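As you look at this complex, bear in mind that one protein chain is not there, while each of the others sits in place.
After this line comes chain A, so read on.
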Amino acid sequence: MRINALIQRICLQMIRDKRTLALLFVAPLLILSLMYVMFNGSGDAVKPKLGAVNVPAPVSQALAHADIEVIPYHDMDKETIVSDKLDGALISKDGHWSLLLENVDPTAAKAMQMKVGQIMAGLLLQNGQQGSMDLSQASSLPVEYVYGNADSTFFDVLSPILIGFFVFFFVFLISGIGLLRERTTGTLERLMSTPIRRGEVITGYLTGYGLFAVIQTVIVVLFAVNVLDISLVGSIWNVLVINLLLALVALSLGILLSTFASSEFQMVQFIPVVVVPQVFFSGIFALDGMAEWLQTIARIMPLYYAADALKGVMYKGYGFGDIIGDLLVLVLFVFVFIGLNVIALKKYRKPSASK
């Protein structure tokens, strides 16, 4: 009953605080969309132009689908590329494929090369088994994908990590500051002078803020998958499970760290110390190349495990069995933080002398 009262109160407070709600629900979508737009590069404004010589229809369709403007030519040389302001040309001649690139902007050229390569290989993968004679000649492009497909972009690899990060960050911030405010206004102390148990306080907080964390997680994941069309190979349920666990970690960690802050300002100071380093170790940068001791540090970061699991499910199509290890570690984090929280609350009320 007391837990219910606490949960109801937290919900009521949150609903009254429209701006915090907006931060929790809208801000992640905003940033995610922004990153999506940025990483998906050119966009419509600078659709790259590709001349196509003797290119079969499925290929040019696939290229067009990947936001490349395909212009058919009968013949192609360097002068044509320059005069027609093409970014490159794909030429099929006597069963050999070649790509001619303008290369004014090496990065763009590289991107074009990769994109075309990806598409060719993608088509090959799709059609290879059907024995499509038409495209079998494309096998001369030595590109094959273990994960992802012709449409894979950096964002596809990055986005699982980003989703996890946003869930972690916003839940951490809001739950931490939420409880901190209770500490500074004295309501927590007041609460502890009622017969509520410390465990009940923690449970109430975890559930109350947890509800909002769940809503946020669902919104972010659905938005990422359905609106931004981020690749999701595995099951969306697994993605939700990972993110919910991560939200719980963030929640319990936020509440715990608020013990060590005496103002909102000090709570924000935990962001560069606790949150930002986790991003570095979450797999945005390849960990394999790092020094051994750095890799060891990564192992104590909750986001490392969540990102690993998210990448596994969303990009590599892992099933539940493949991520169970990561999930267990996250559960362990939650239990450790909750345990520490219960201990930390002793500051407000000493344990009963007589049982």
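One rule holds for everything that comes next: a contact is a pair of C-beta atoms (placed from the backbone, for glycine too) under 8 Å apart; a residue touches a chain by one contact, two chains touch by 3 or more; residues count from 1.
Please note the rule applied: contacts and distances are computed from a predicted model.
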| item | value |
| --- | --- |
| Chain not present in the shown complex, as UniProt names it (candidates "SugB_5 protein", "Electron transfer flavoprotein subunit beta", "ABC transporter ATP-binding protein" or "Acetamidase/formamidase") | "ABC transporter ATP-binding protein" |
| Of A:I196, A:V214 or A:I284, the residue in touch with the unshown chain | A:I196 |
| From A:T185, A:N226, A:S262 or A:T296, residue that would touch the chain that is not displayed | A:T185 |
| Residue touching the undisplayed chain, where the options are A:A5, A:M114, A:I271 or A:L332 | A:A5 |
| Touching residues (missing chain, whole complex) on chain A | 1-2, 4-5, 8-9, 12-13, 16-17, 185-187, 189-197, 348-354 |
